[in-house]
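A single protein chain has been removed from this complex, and every other one stays in its place.
Chain naming follows the written order as A and B, and within any one chain the residues start at number 1.
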Amino acid sequence: MGIRVNPRTTQKIAKVVIWSAAILVLLLLFTIIIYILSKGIPHITWQFLTEIPSDMGKSGGILSAIVGTLAVTIVAIVVATPLGVGTAFYLTEYTRESGVTKIIRFSAESLAGIPSIVYGLFGFIFFVTYLKLGWSILSGGLTLAVMILPTIIRTSEEAIRTVPPMYREVSFSLGGTKWQTMTKVLIPSALPGIATGIILGIGRCVAETAAIILTAGSALQMPTSLFSPARTLAVHFYILASEGISLENAYATAAILIILILLINIGANLLVNRVVAKRR
Amino acid sequence: MSEQTKISIRDFNFFYAKKEVIRALNLDVRENEILSVFGPANSGTTTLLRALNRMTDLTPGVYMEGEILLDGKNIRSPDINISELRRKVSMVFEVPTPLPMSIFDNVAYGPRLSGVKNRVLLEHTVEESLQMAVLWDEVKDRLHNSAMRLSGGQQQRLCLARILALHPEVILLDRPCSGLDPVSTSKIEESLRHLKEKFTIVIVPHNVQQAGRVSDRAAFLLMGDLIEVGLTAEVFANPKDKRTSDYITGRFG
Partner (left out) sequence: MKMKNFGERIPQSLFFIIALSALTVLALITVFIFIEGVPLIAKVGFFKFIFGMKWAPSQGFYGIFPMIVGTISVTLGAIILGVPVALCCAIFLAEFAPRWLSDIVRPAIQLLAGIPSVVYGFWGLIFIVPLIRNYLGGPGLSILAGSIILAIMILPTVISISEVSLLALSPLLKEGAFALGATHWQTIRSVLVPAAKSGILASIILGIGRAVGETMAVIMVLGNAVALPNSILSPVRTLTTNIGIEMGYASGDHQQALFATGIVLLVIIMILNSLAQYSIRRK
C-alpha cells in the first residue's frame, strides 16, 4: 500500500503544477516574441521596407519579398474563399446530413492534417510540372489555396450555423427564394465569422515556407506577373538564416513576420469578439 | 365579413414522421373575416396555418393529402409559384423576428425581393405599412436604426408591417402576442380590427380569451380533428360539443 496523502495536499500540489504549466506556456510565447522583436526591430528602416534585396539579400531591403508574399496570399484567398464558403453553404443550406456530407467533411478534415511539405510536393508535381505553370506566384498561390481550404470551410460552416434558423423562415415566408435568402440574410449575418476564417487563412499563407519554396521558387527579383517566380518573407527569412547570409536582415525579416502575424491575430480576435458581442 | 370563400380546405390530412397531425379537415375561410383556429397544444393549429402558405415545405418528413383552394386554385399543385403564394398569403410568427437590419430595410425586404427598386415607392410602402401596423408614430424618426433595438411588442408590429408591405390577400398570425405585454397585445388586436377591412385574417390565438376578443368566427381543433366551427359568439356562448365547452371553460388543455 502506498503512502496516503491528504486530498487537500494533493489538491494544493495539483493547483501549483497546473498554474505553472499555464505560466510556462505564456513565458515561452513571450520569450520567443520578445527575443525576435528586440533583435529585429532595430534593423527595420524605411529603406529596408522599400528597397529590393541585393547581394543575395545581404544588403538592400525586402520589397520584392513583401510583394511576393502579398501576391501569393491574394491568389490563395481569391481561389480558396469562394470554394470554402461555397462548400460551407452546400453543407449547411443545400443538403441534409448524408453519406455525401460525411465524405466532404472527412476530406476537409484530412486536408487540414496533411503536412505542408506534402502540399509542396503536390504543388510541385501538379501545378509546376503537370499544368506547366512553372515556379510561379500562381503555382504557389494555388498550393496555398488548397492548404487553407479546410480552415475556410470549417470557420464558414460554423459561422453560418450560428445564424438563427428563424431568419431563414422569415425570409422564405416573405417570398424569398433560397438564393435571395442566402445573399441578403445569411451572408451578411455570417460575414464576421467568414472573415475570421479568411484572416486565419491569410496568417497561414504568410507563415508558410516549405510548400512555397517548392512551388513559387525563391527568386529575389521583383515579380512582374502571375507567372513570375517569387520569394515570400518567410522563405526569404529561411534562406537568410539557414545559409548565414545576413543575421541582421534575418532578424529584421523575422520581426516583420511576427508583427504581421500579431496584427492578423488581433484582427481575427476583434472580429470574433464582435460576433460574440452581437449574440449577447 | 362577406359570404365569399377565400380559402377552402378540402379533405385535408397532414402527416409528420408518419404521425397523423391533422385528420380529414374541411374548413372554409371567408373573405375579410378574422378566423381564429384554437385548441390545446399539439392539436395541429400551427401546422394548419403553415400549410396555408406552404411553409410546411421547409420541414423534412411531412406528407399531405387533400386540397387547399385559394380563390378556387389548389395551392398544393406543383405548378404554383411558392414565392408568389407566400406574398399573397403571408405569415407573422410567434417569436418576433426582425432581420438584423434597419427598421426601414426590414419593411422594405419583401418588396425588394420582388424587384421593387424605386426609392419613392419603397418609402411610401414602408410608411403605409408601418401606419397600418400602428407603429409609424413610434419609429418614424429612427427608420434607419437597427430593428433589433425595438421592444418585443414593437418588433412584432414591425413583423406585421413587414408582411403588409407585400400587399398580401391573406394574413396568417401564429400566436402573435404570446410573449407580449397587455399593452402591446391590445395594440396588435386593435390593428387587426382595422386590417380585416382589407385582408382576410387567420389567427392562432395564444389563449381562448384572445379568440373570443378578436375573431368573427372560431374553429376548435383537438388532436388533429376539427370539433366545431361557427360564429365566435355562438361557439363561446353555446358550444355544440361538450369538448369545446370543456376547453373554453378551462377544464383541460
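Odds and ends about this structure:
By definition in this document, a contact is a pair of C-beta atoms (placed from the backbone, for glycine too) under 8 Å apart; a residue touches a chain by one contact, two chains touch by 3 or more.
In this text the structure is predicted, and so the values were computed from the model without any measurement.
When you scan A:Ile52, A:Ala210 or A:Ile245 for touch with the missing chain, the hit is A:Ala210. The omitted chain makes contact with just one of the residues B:Glu3, B:Asp79 or B:Asp141: B:Asp79. Only one residue in the set A:Leu138, A:Leu174 or A:Ala254 touches the chain that does not appear here, and it is A:Ala254. Residues 7-8, 10-11, 14-15, 17-22, 24-26, 28-29, 32-33, 35-36, 82-83, 86-87, 89-91, 93-94, 103-104, 106-111, 113-122, 124-126, 130, 146, 149-150, 153, 177-179, 182, 203, 206-210, 213-214, 234, 237-238, 241-242, 250, 254, 257-258, 261-262, 264-265, 268-269 are the ones on chain A that touch the missing chain.
We adopt the following convention: only the chains that are shown with their structure count from here on.
Note for the complex: chain A touches chain B at residues 96, 164, 166-177, 180, 184-185, 188-189. The part of chain B that touches chain A in the complex is made up of residues 53, 55, 58, 60, 83-84, 86-87, 90-91, 93, 95, 97, 99-101, 109-110, 113-114, 159, 162-163, 166.
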